[in-house]
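Every protein chain but one is kept in place in this view of the complex.
The letters A, B and C name the chains in turn, as written, and every chain counts its residues from 1.
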Amino acid sequence: MARVVVDVMPKPEILDPQGKAVHGALPRLGFTGVTDVRQGKRFELEVEGEASEDVLASVREMAETLLSNPVIENYSVRVEDDA
Amino acid sequence: MARVVVDVMPKPEILDPQGKAVHGALPRLGFTGVTDVRQGKRFELEVEGEASEDVLASVREMAETLLSNPVIENYSVRVEDDA
Amino acid sequence: MLDTVSHAAQDADHEQPWAELGLKSDEYARIREILGRRPTSSELAMYSVMWSEHCSYKSSKVHLKQFGEIPQETPVGKMLAGIGENAGVIDIGQGYAVTFKIESHNHPSYVEPYQGAATGVGGIVRDILAMGARPVAVMDPLRFGPLDADDTHRVLPGIVAGVGGYGNCLGLPNIGGEAVFDESYVGNPLVNALCVGVLRHEDLHLAKAAGTGNRVILYGARTGGDGIGGVSVLASETFDEGGPAKRPSVQVGDPFMEKLLIECTLELFAAGVVTGIQDLGGAGLSCATSELASAGDGGMHVDLDLVPLRDSTLAPEEILMSESQERMMAVVEPADVARFLEICAKWDVEATDIGEVTDTGRLQIDWHGEQVVDVPPRSVAHDGPTYHRPFERPESQDALQADRAEDLPRPSGGDELRATLLRLLASPNLCDKSWITDQYDRYVRGNTVLAQPSDSGMVRVDEETNLGVAVATDCNGRFARLDPYAGAQLALVESYRNVATGGARPLAVSDCLNFGSPEDPAVMWQFAEACRGLKDACVELGIPVTGGNVSLYNQTGTTAILPTPVVAVLGVIEDVTRRTPTGFREAGHEIVLLGE
């Protein structure tokens, strides 16, 4: 068993209404010093066996086709060590 | 400038309709070998100056009070190295 | 190096990428003639976007002109604003007026279904808001390829979720629409969006920048690189190395921002601090500045450095062409500026004084202290090219018309009839649409009197008097393909009937003309015929066309979509408690068939 994490974030040039809303709320809660917030998604996938190159290639394909929208999002895939 | 990442995931015992839907879709797309999927959120915060212990404490407070709902979610905070 | 006006005057031979921006060589020559020099890259950006088919209606306007020949009044009163304004405004009595308009967002919805459809709703809502009206309802006529086509699976869920996601979050009830499936829309779905707004007569606002010395205020979302993929060729010219960062060609909507913009704008109107207003749509600041100045009585000066940016690397050409959503521009008397900004602050809406109305008769824009635009505003906004494109009835039309329905096999006997009926009921075009409509809030605002599955949507306008309005949209593209003249008329009369059967009196028309490429004479013929048909039928029925939208180049490869002139009819009802819902109400009622 291995855990593979896929992070999906809005592309930097794309408007991120969610991050904006959070960023706007921080000062009202008394938090200063945060200059930007972006909000994305995090997927944790439990895969059978080792996180081999094959498995990672297949997760990358999932990330590309299902987990992210390549028109407006970027993704990254990594194996979580402590799983 | 430093980047602090807050990951927020549904607690294991809490229903995760989105992760479940992703998991259910995978076999139809020809992906096998994934035994579970959970979907959460990833926040990237740009903070002024160094990611000092003070800054991290304050981000932890944001995570606890605003970015996550402790009834249904867990969070973790870390500094992103390559920022 | 910055391409300033004085630089452009000296460096006449500089090669400019006008063709990449979609301009024809004679159009570029015309711009040089207007300016008496070559345009700066910022000016070129403005002209190219404002003279595009989408903004200038260059292929369609010779045909749309005839709608102006229809008497400009409705069966119950005058038109308070007509074609040419952001949206037409009609009197419905008791001091109320309504405005409504339908627009397309077809191509963006193909590229990114959710955001394309969402921002389509957002755009039409701002048009209505800019007239001084409170938006009260939306509708969404949609066209897709066959239900089982891969392309439909790709676009349909996102488009429906986008229409719902944006409209629901704005708190506007969705009171109807269409969902039609046909082979010709594979790879080219149609997303049309309609919005209705209500105002008191005295609240009417127009898009013009009048009064020398008045301030020009940009408010709403910050300006980002949205939807300016194309113009980056210009910006990259002005960067010495590397060029600008990648620019997205899709826009992402922020309906929450738009909700704040609506409430904020209505409060600004109520406070009487707006003398002119324009929404920022397709061509962004290029459109808002040139249209406001052109409709006004003087000129306008804008300092582009003051525009709040989401992306600080944007070049002036890009700022002028950005299609960032959820922005408005207002003209405000200097004495009212403080109050204006205060109201914006109350709603957490960023507002910036970026310029002023001048008496120069020119639209002048500065960047880093130097002038990058100096143009006659009318030449940008209104004097774009006009094409008399050739059109011709294709010979294949004869064969199409000769192939009559009478030649189709008929069911014989009860069993076959039953099977036919079941097939009809189960067909995507006739089946229950609740998979779609359940994703839309039809109840919010508490004034929805009729919505799905009724023939028309109806909302109450006044809770005391029960005055209301009804709207329906219709089009059968197959009829229009067989005979575009009659097809457009059939679309109109179907909408008209759907409004009437609900109990309302039809008053006015808005239309969204979705067609293939105007460069194909056969398509152009369909377009011309549809316009002629619509005009003749409006004259016959005595109702005006108050506005609309044209969407051309809807085709996959060389195959055009079915000609799809979607016609929306708005009606008034004195007492909404007397509306007639669709469907059999009670056992024992007589059933009467009216008409032939």
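FYI, a contact is a pair of C-beta atoms (placed from the backbone, for glycine too) under 8 Å apart; a residue touches a chain by one contact, two chains touch by 3 or more.
Simple rule for what comes next: contacts and distances are computed from a predicted model.
> Missing chain's UniProt protein name, "ABC transporter permease", "Phosphoribosylformylglycinamidine synthase subunit PurQ", "Nitrogenase protein alpha chain" or "Heme ABC exporter ATP-binding protein CcmA"?
"Phosphoribosylformylglycinamidine synthase subunit PurQ"
> Name every shown chain in contact with the chain that has been left out of the document.
Counting the whole assembly, the omitted chain is in touch with A, B, C.
> Of the residues listed, C:Arg442, C:Arg481, C:Arg497 or C:Lys535, which one is in contact with the missing chain?
That would be C:Arg442, which touches the missing chain.
> Have a look at C:Arg143, C:Lys208 or C:Lys259 and name the one touching the chain we're not showing.
With C:Arg143, C:Lys208 or C:Lys259 as choices, the missing chain is touched by C:Lys259.
> Out of C:Asp348, C:Asp398, C:Asp432 or C:Glu540, which residue would touch the omitted chain in the full complex?
C:Asp348
> Touching the hidden chain in the full complex, which residues of chain C are there? Just list them.
161, 164-165, 168-171, 254-257, 259-260, 347-348, 437-449, 460, 463, 576-577
> What does the interface between chain A and the hidden chain look like in terms of residue numbers?
17-18, 21-22, 25, 28-29, 39
> Could you list which residues of chain B touch the chain missing from the display?
Touching the missing chain: residues 10, 13-15, 17-18, 21, 66-67, 69, 71-72.
We take it that only the chains that are shown with their structure count from here on.
> So the centre of each chain is just the mean of its C-alpha atoms; given that, what is the distance between chain A and chain C in Å?
35
> Which whole number of Å gives the spacing of the CA centres of chain A and chain B?
The mean C-alpha positions of chain A and chain B differ by 8 Å.
> Measuring from the mean C-alpha position of chain B to the mean C-alpha position of chain C, what distance in angstrom results?
One centre to the other, that is 39 Å.
> Could you tell me which residues belong to chain C and also touch two or more other chains?
Counting only residues that touch two or more other chains, chain C contributes none.
> State the interface residues of chain A toward chain B in the complex, per the touch definition above.
Interface residues on the chain A side: 1, 7-9, 19, 22, 25-26, 29, 31, 33-49, 55, 58, 61-62, 65-67.
> Show me the residue ranges of chain C that touch chain A in the complex, using the header's touch definition.
Touch list, chain C to chain A: 111-112, 115, 221, 224-226, 245-248, 250-257, 310-311, 324-325, 348.
> Residue numbers of chain A touching chain C in their complex, please.
Touch residues, chain A against chain C: 10-17, 20-21, 24, 69, 71-72.
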